[in-house]
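Structure incoming, see below.
Left out: one protein chain. Kept in place: all the others.
The chains carry the letters A and B, assigned in the order they are written, with residues numbered from 1 in each.
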Amino acid sequence: MTSRNWTLRELLIVAVLGAVFGVLYLAWVQVWLVAQAIFGAITMDVVMGFWFIVSIIAAAMVRKPGAALLSELLAAATQVLLGSPAGLLLLVTGLVQGAGAEAVFAATRWRNYSLPVLMLAGVGAAVASYAYTWIRFDYGALAPGLLVAMFVLRCASGALLGGLLGHSITEALYRTGVLNGLGIDRDKRLAPA
Amino acid sequence: MLSAFHPLPKLVVCLVWLAASIAMFDAGFQLAVIATVALLLIVAERRSPLLVIGLMIPFALFGFGFFTTSVLFRQDSDFALQMARETPLHGEAVSAGTVLFLRAIACGMVSAAFVLTTDPAGLLKALMANWRLPPRVAFALFSVMQLLPDLAREAQQVRLARAMKRGRLPRRLVGPVEMWSLVIPLLAFAIRRAGRAAIAMEAKGLRPSGRRTIVGAPQWRSGDAVRAGGALALLASLIALTL
Partner (left out) sequence: MAWASTVTSVLPRPEPAAEWRGVSVAYPHQRRPVLDAVDLALGRGERLLLLGPSGCGKSTLLATLTGLVPISVEASVEGDIMIDAVDVTTRGAADWASHVAFLFQDAEQTLCGMTVADEIGFALENRAAPEGEIRRAIDAAMSALDLPPGWRGRWTATLSGGERQLVAIAAAQAQAAPMLVADEPSANLAPEAAQRLRRVIRRHRGSVLLVDHRLDRLVDLVDRIVLLDRDGRLAAKGAPRDFFRTHASSLEANGVWRPLAARLDEELARNGVALAKPPLTLDELLRQLPDIPASRRATAHDILNRFAKAQTAPPQDNSGDVLVELQNAACAPLFGPVVLPDASVSVRAGELVAILGRNGAGKSTLAMTLAGLLRPRRGRRIGDPAGVSFQNPENQFTGGSVADELAQATASCPGAAPSCEELLAHWGLQGLERRHPFELSHGQKRRLALATLTAGDRWPWLVLDEPTAGLDFANTETLVGHIRALAAHGAAIVIVTHDVDFAFRVCHRAIVVDSGSIAFDGPMPALARDTDLLRRAGLEEPSIGPLLSWLELEPQC
C-alpha cells in the first residue's frame, strides 16, 4: 500500500539524485560546449535529453507525485551552487523541464512507469523545454527549417537520452538491491514475474 | 557588505536584477550590470579581481553559443552576404547576438555574486524560519551537502580499485568514459547512505510537521532595508539611463 506522503528516506534519495546528477549535468555542459564548437548550434538539441534524466530516474524509483519535478529542481539548485554558467535562471529551466516530465506521469495518474511511458516523459520534458527556450531566446526570429529540426531532435533526445537511458540506469540500480522498500520495489514484487 | 545582507531579501533583489537583465534587450545595460557587480565584488567584498574575471569566463563561453546561433541562423541574416562583401560586421543579427552574449555574462555574474556571498546553512535556516520551507527538505539538502565530499572520496577509492584490477596506474583526471562507469556504484553508495541518514534523523526527532526551534537563523537588521532599497534604486537608475 502506498501512501501519498513522502517518507524522509524518499526525500533524501531524491535530494541525493538531484545533487549527483547536478554534478553530471554540469559535466555534460562541458561536453556540449565542445561538441557545439565542432558541430554547430544544433548540438544543444541533440544532447539536451540528458538534462532530463534525473526526473525520469527519480520518478521511476519513488513513484510518487512530484518526484520528477523536485529532482530536476534540486539538480538545478546543485548546479547553481557549483557555479554553473547558466546561473540562478537555471532554477526556472529545471522547474520547466521537471514540470514537462511530471505532466506525463500525471496523465498516467502516477501509476505507469513502463519504458514507453518513461520515454514519453522524456518527450514531455523536451516539449516544455522547447516552449520555454522559444520565449527566452527569441526563437521566433530564427529560420523555420531550423526550428523544426530543433524540435524533432530535442524530442528524440529526450526519449532516448532521458527516457531510455534513465530506464536502464534505474534497472541497474534495482539489481544492486539498494532500492528495496521504495515504490519501484513494491511494484516489481507485486507484478507477476 | 553583501555577506552581511540577509539572504532572503538578497535573493529577491538578485531575482529582480535578473528579471531586468532579461527584459532589457540593450547591450549598454548589460555592460552596466556586469560592471556594477564586478565592482561590488572587488571593492565591497574584497574579492580578487582575477577571481571576478575568472568567473566571467564560463558565462562568456556559454554566451558565445547564443552569439553564434543568432548570427548564423537568424531568419533575415545577411551574415554570409556581409562576409562575402567583406564589409564591417554590423546589422541586427550581430547586435542581437552581442546582447545575448552580454546578457549571459550579466545573469551569470549576478548569480555568482549571490552564491559567493551567501552561506548555504544560513540561507536554508532563513528559508525555514521565514518562508516556511519544510524542515525535512532543508535537512535533506544539508545531508546531501555532507554526502558530496564523501562521495568524491568514495569515487577515488573506486578508481584505485579499478586501476588495481586492470593493472595500470590511475590517471589523475577523470575522463568522460570513466566518469560514466562510476555512476552506478556511486549512486548505489549514495542511495544507501541516504536511507541510513533518514533513519538517523528520524531517530533524533525530525518530524514532517510541527514546531521547531532554529538556532542561529540569520537575523533581520536595519541595514537590510537600506541595502535592498539601494540596490533597487541603483537598478532603476541604470534602466532610466538606458531608456
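Assume contacts are C-beta pairs under 8 Å (C-beta built on N, C-alpha and C of every residue); 3 or more make two chains touch, one makes a residue touch a chain.
None of the values given here were measured: they were computed from a predicted structure.
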Have a look at B:A20, B:L55 or B:V144 and name the one touching the chain we're not showing. B:V144
Specify the residue from the set B:R46, B:R132 or B:R172 that touches the hidden chain. B:R172
Of B:A4, B:A161, B:V226 or B:L241, the one touching the omitted chain in the full complex: B:A161
Subunit B residues touching the omitted chain (full complex): 121, 139, 142-147, 149-150, 154, 156-165, 167, 169-170, 172, 185, 188-189, 193, 196-207, 210-216
List every residue of subunit A that touches the chain not included in the displayed model. 7-9, 175-178, 180-181, 189
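Keep in mind that, in the parts below, only the chains that are shown with their structure count from here on.
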The distance between the C-alpha centres of subunit A and subunit B, rounded to whole Å, is 20
Which of the residues in subunit B end up touching subunit A in this complex? 14-15, 18, 22, 55, 58-59, 61-62, 65-66, 68-69, 72-76, 96, 100, 104, 107-108, 110-112, 114-115, 120, 136-137, 140-141, 143-144, 147-148, 151, 176, 179, 183-184, 186-188, 190-195, 197-199, 201-202, 206, 208
Would you mind writing out the residues of subunit A in touch with subunit B in their complex? 5, 7-9, 11-20, 23-24, 27, 29, 31, 33, 36, 40-41, 44, 74, 77, 80-81, 83-89, 136-138, 141-144, 146, 169, 172-173, 176, 178-179
